[in-house]
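Can you read through this structure? Questions will come right after.
A single protein chain has been omitted from the complex, and every remaining protein chain is retained in its original position.
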Amino acid sequence: MNKVLVVGGGIGGITAALELASCGVSVTMLEEGPSIGGRMIQLDKTFPTLDCSTCTLSPKMVEVALNHNIELLSWAKPMAVKKAGQKFQVTILKKSRYVDIMKCTACGSCFPGCPVVMKSEFNMGTGPRKAIYIPFPQAIPNKASIDKREDRPCKAACVDACPIHTNVLGYLKHISEGRFTDAYMLIRATNPFPSVCGRVCYAPCEQVCNRGQLDDPLAIRDLKRFAVDRFDLDSLEPSQIQKTEKKVAVIGAGPAGLACAHDLAVEGHEVTVFEVLPEPGGMLRYAIPEYRLPKEELRKEIRYIERLGVTIRCGIEVGNDVTLDAIKNDYDAVFVGTGAPKGLLLDVEGENLPGVMDGLKFLRAVNSGESVETGKSVAIIGGGNTAIDCARTVRRLGSENVKVIYRRTRDEMPAAHEEIEALLQEGIEIQFLTTPVCFYADNGKLSRMECIRMKLGEPDASGRRRPVPVENSEFSISVDSVITSLGQATQTSFVEEIGVLLAKNGTIEVNPLTGLTNVEGIFAGGDVSTGPAYVVDAIAAGQRAALSISCYLKNEPATMTKAVKKPERLTEDEVVDLTAKIPRVGRIHMPEISVKERVTNFGEVAIGYSPEDAMAEASRCLAGHIEGCIQCGECEKLCEVRAVDHTMRDEIVDIEYDSIVLAPGFDLYDPTEKREYGYGTLEGVITGIEFERICSVTGPTGGDILLNGKTPRRFYFIQCVGSRDRQSGARFCSRVCCMYTAKHASIVKDRIKGAEIYVSYIDVRAYGKGYEEFYKSTQESGTFYIRGIPGEITKGENGLLVRVENMLSGEMREIEVDIVILATGVRPRKGTEELCNIMSIERDEYGFIKVDSITPSRTNVAGIFVCGMASGPKDVPDTVASGGEAASRCMEYINQ
Amino acid sequence: MLGKKIKNGSIEDTLNRFLKDDQHLILGFEKGENGVSLRAFKNHLDHYSLLNPIFSTNGALHLRRLFSKGTKIILMLRPCEIRAYIELIKLNQIEREDIIAVSIDCLGAVSSKDKTDDIPTEADQLREYFKKTDTIRWACNVCRERRGVVGDAGIRIDRDGLFWAFSYTEKGDSFLSLIEGESEESKTEMLMSGSEKQDQFQIDMKTFSKDFSKCIMCMNCRDMCPVCYCIDCVFNGDEYLPKGDALLNKILRSGPVQLPQGKELFHFIRMYHVSQTCVGCGACEEACPQGIPLTKYFKGTSERLQSMFSYMSGRSFDEPIPYVTFLEDELKDAED
Amino acid sequence: MLQDKAEKNPEIIGFACSYCTFKASEMAGSLRMKYPDGVKLVQVPCSSRVDPAFVIKAIFEGADGVFVAGCHPGDCHFIKGNYFTRRKIAALKEMFDAFSMNDKLRLFWVSAAEARRFVEKVTGMYNEIKERKNVRKEN
Partner (left out) sequence: MKTGIFICHCGHNIKHTVDVKKLSNFFKKYPGVTVSNDYPFVCSEPGQDMISESIEKQGLDRVIIASCTPSLHGELFKDLLKKSDLNPFLLRRVSIREHCSWVGDDIEINTEKARRLILAGLYSAAHYVPLEEKRVEVTKSALIIGGGVSGLSAADFLSKMGMQVYLVEKEAELGGHVKNLKNIWPARKDGKSIIDEMIEELAGRENVEIFASTTISGFEGFFGNYEVTLDTLEGEKKLTAGGVIIAIGFSPFDPRIKPELQYGKDKRIITTLEFEHNADTLQLPEKPRVAILHCVGSRDEQIGKPYCSRVCCINALRVGEAIKDKYKDSYVESFYMDVRAHPRGGEEYFEDTQEKGVLFTRANVAEINPSLTGIVIRGEDTLFGEIFEREFDLVVLSIGMSPPVDNKLTASLLKITLDKDKFFMEAHIKLRPFDTAVKGIFIAGSCSGPKDVEESINHGRASAVKLFGFLNLGYAYVDPFISYVDPKRCSGCRMCEQACVAKAIKYDEEKRVVHVEEAACMGCGLCNATCPSSAISLKGYIDCMIDDEISAFMEAI
């Protein structure tokens, strides 16, 4: 079987390929872009019959796809061609589309998630598309592809560091381009508590942010909060969920339990949450102070979970009010996420005195709105976040003399760095290397605390150096109350009744990947299985458990979450390279309320970014610096058939062909250089093909002719822009502009009642079949044809001013219009030169492929033929005929 | 217009001359003991009647699938019958070559169901009779074309009561040549003028259901319709009207049905099928044992639908049936 | 399954030609446009395949509305098919009109690219029929 290569998938190439295929030739069609269809598929209507272009062309495109003799390679182009005898050795570059076309079902689920918004080439930039996209619904092949142009400069360590793998790159990209809602939705996709994490997350992402190696890490958490603040969760309607009729009980309404409940509800299971305290939220509700996490924010998140259909039953203590066994019998699965609600004891004398309080209890009391008397001088024992929360809370309750007593140094303090800073700013002193040894009371009331100095000894199991008391260094501090915050423990006795295995420290033993305990149907996660940890870890644990519970309910093996990649750092070379490319810009910090003001109340300390600051800060993200796909992986997550494969590589193949048909098509003249028309500078001056897209029902406005959301009423069309024009180096006539202008005018007349339309022309070249009649009827329907090309377009009071001399009447006119459409001429397609170079093909003075008029497809290289606009402007029927002609020459050549 | 005056008795002579040839036939009306009836004459005719004041079936019905050549036939029929004949020609159901179709001015007819013995057969008497009684058929009352202006030739009555023969086609010329005498200009106005336009047919489904509730699905209306030409009607199979096992299946799948079922569907679809060819002769109503006012519906819809395409069934041999042709530039407001 | 629910809403059967209207409906789907569930399509190669008997049958079987939709006149994939459709369906509409059922049959031209037009047309038809139905019920 003879083989022919057809380069270009426009109507010319399609015609040639179909003809050749029907003659029994095996055809390979190369299309540089994602879909065949060329320019014609971009047209709304075709002149002179005003046929729908899609209707007529798409069956042909489908024919190409179905024809067994045609192999269609999209995203492919020839790189090198060597003539070997009569044949051609062609090196083809198959650019990878990063989507397996065998798997893709064109469902489009991946598009909404993609954070990279680009200009749609199909719509000539008049509308957006994503980096993963199908250019238009009728595309052939109708498969998604990813527009990946550069490698991402950073390693996206943030995503790997995040326990719930938040798409950090993605939402930063959204924020940097002002799409705040999209950013929020992207965050929400993996996180049921964005407002919590946007405030109190310990932000492991920021610690590993690759940008931190250049200047400062991104303010990832604060930007999350920014996105959260701009979104009203109460207005978000949960999407419809298909019920599974399975029931799951969740014990504990903390972050782990609620996250688990959230994901289970989304899967369609009926979830009931049991909570011992009067309100849900766990530590988020009862431990974290209002000034860090306003309770209303948390309530909103929980309200949403309830709107998903989750029932939360508060005030029920499992093990007491109801047994776990009973629950186990009533439900198909149980998740235990009761956390670590118990404070640890100090184990020193006087600890039971009134005035010595457990930190968690203290915070719970304050957060429940109870009045707590702490007195003037308060000491907080401990160095964790809870201790600091206690101290800052006490400060806000009015105590003047607040001290934090910590037995090691600041370096060992487990509390977050910025929390410690805030604490110090608020005038709270920390006594390091100190530990209480005894509490004393006066009249039954705590009055004094004896402490001892410590020094650091050998490292202990946690890797931190163990504090050792310094002998004879006791001293005493007078205190009104003492709050101890030494760590937390679980309360898990209630699970033992059904035989759930516990670890030594009282935590529940689970498979860390699935959350499954030793008892079938009982899952656990969060602090209750790990001991005290961070919110986001608890959420992650809840989500993992939800996933395996779903599998368990479907009787499927638990899907293990993908192996976690360790966050990577930039190599030194990369740092050097990036430093040269990217200017240093430090972090823009989120503003906070002044210390003076903040200590007087429980109002939130951090105020949040302004949109400008947020966009500026987000645009520091290294990933956002590139064009095209930033490889955030969102599409991969959204694709259920797993068609997305970012690891695909471009392929280069060598294939022998008997002949080649070139149909690279054309581009349109870019009128920017014609300053007098103001294209690119004056709003409302657009090109014909852009107008085509705006008119098109498949275009960005769905066929409504809109300019900045408004319907223009006064239209000015200018013909011969970049044709018959020595200035722009094109003496030739582009052959299609007269008619497409007439077509546009008639479309406008049809769609906008009472539109005023002017057309400037030199000669109206309505030469084809039915063209003259079409031109006439356009003219008769009220389009004003003005012979003469405008000298200048300027901005007028209510629109654009077109100055033109009507050569027929001799009068100089100034016409005010809303929109000016430039009928730009035809140019050889970008890349034609390269194509010709690799094949040693001659071109004419304008860059079109040189042919002769008696053998209109023959090039200077025997065996290589050309059709369509590549050899000069043609309308569609001429292109079709030339495609057939090229096929005929090609058949002759290969049959020699 | 140029035509031939027919003297008293000359039409019989003419036809009898024609019938002398053994291969010649005439389809026309005969005066008999039981009134006038349709008859095929061979060799000779007696008691010939130009007019037939009683309508029982449409004469064209008997011509369906007449394909043989060699036997020359003259049709001496009512305009509605000739019109049906013309439609059948368009539908390729009759070989036209040896047939001359002559339409005769029609004064109207009495339904065969209302037939009495006192109905006159002469034109002037008949006119008087219809003036006195209201026994004329409804279909005849609202007839679109009572004049003998269709077919190859026509026999017209002028205001003086004289009969004229006019030719409309080449065959009509040959018919005229059979008649003695020379052609002359007819100066007197003809007795019958074109029919007045009827109100557009308008009805509602409730009335339709009520009217057709009496239907027993005997399908006589279809069988007697001159333009219902199909040799195998779609309603004969199980597709539309399941019977027996097919009916049982249907009932089991979707529940009870009224029997005989599908009658509304049957009439509606038939109405559409004959919408362009129906000549409004009322043969269907004549055939209906239940007395359903079929003409109202069939004639009414077909006239509305024909007027959309400026078509009139049986008006000419050359107008194609509207459903097999089109104009690019028409029905601009058809789309909703 | 959902007898009561389905009964309240109009049932509309649409005949859609493979090359234009059915394509538009596919596109409407892939663009996630919404239209009433009562609209159900029968795919035919060309609108000229639609025998008016189908329409009549659908109506007598209880459809509240029927539409026939094809390529715009002049655009027919089979060159002239839809001109015949136009004649036949226009005639049938006239017939429906005679029986005071003019709201029950529509003829649409929807090209392959006109997903929005498709949705607008069918939704418009659905809503009008629904409104009329409800009015009738109240009376």
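To keep things simple, chains are lettered A, B and C as they appear, and every chain counts its residues starting from 1.
By definition in this document, a residue touches a chain if its C-beta (ideal position, glycine included) is under 8 Å from a C-beta of that chain, and two chains touch if they have at least 3 such contacts.
All figures in this text were calculated on a predicted structure; none of them were measured in a lab.
Undergrad: Considering the complete complex, which visible chains touch the unshown chain?
TA: When the full complex is considered, the omitted chain touches A, B, C.
Undergrad: Could you tell which one of B:G161, B:G194 or B:P320 touches the chain left off the display?
TA: Missing-chain contact among the listed residues: B:P320.
Undergrad: Which residue among A:R731, A:K795 or A:K830 touches the omitted chain?
TA: Going through A:R731, A:K795 or A:K830 one by one, A:R731 is the residue touching the chain not shown.
Undergrad: Among C:A58, C:M95 or C:A113, which residue is in touch with the absent chain?
TA: C:A58
Undergrad: Would you write out the residues of chain B that touch the absent chain, in ascending order?
TA: 67, 91-93, 229-234, 239-240, 250, 253-254, 273, 320-321, 323-325
Undergrad: Which positions on chain C touch the chain that was left off?
TA: Where chain C meets the chain not shown: residues 1-2, 5-6, 11, 13, 23, 25-26, 28-30, 32-37, 40-46, 48-54, 57-58, 61-63, 77-81, 84, 88.
Undergrad: Contacts of chain A with the missing chain: which residues?
TA: Against the missing chain, chain A presents residues 11, 15, 19, 21-24, 46, 48-49, 51, 56-57, 60, 62, 65-66, 103, 105-107, 109, 142, 239-240, 242, 640-641, 723-724, 731-733, 735, 763-773, 776, 787, 807-810, 848, 852-856, 871-873, 876-878, 880-885, 887-889, 891-892, 895.
Keep in mind that, in the parts below, only the chains that are shown with their structure count from here on.
Undergrad: Can you compute the centre-to-centre distance for chain B and chain C, using the mean CA position of each chain? Integer Å is fine.
TA: That gives a centre separation of 36 Å.
Undergrad: Report the inter-centroid distance (CA atoms only) between chain A and chain C in whole Å.
TA: 39
Undergrad: Do you know which chain C residues sit against two or more other chains?
TA: Correct list: 74.
Undergrad: Given the complex with chain A, which residues does chain C contribute to the contact?
TA: 19-20, 23, 26-27, 30-32, 71-72, 74-75, 77, 111-117
Undergrad: Quick one: in the complex, what on chain B touches chain C?
TA: It is residues 200-205, 208, 234, 240, 264-265, 268-269, 271-272, 275-276, 300-301, 304-305, 308-309, 322-324, 326-328, 330-331, 334-336 of chain B that touch chain C.
Undergrad: Can you tell me which positions in chain C touch chain B when the two form their complex?
TA: 52-53, 56-57, 60, 67, 73-74, 80, 83-84, 86-95, 97-101, 106-109, 121, 125
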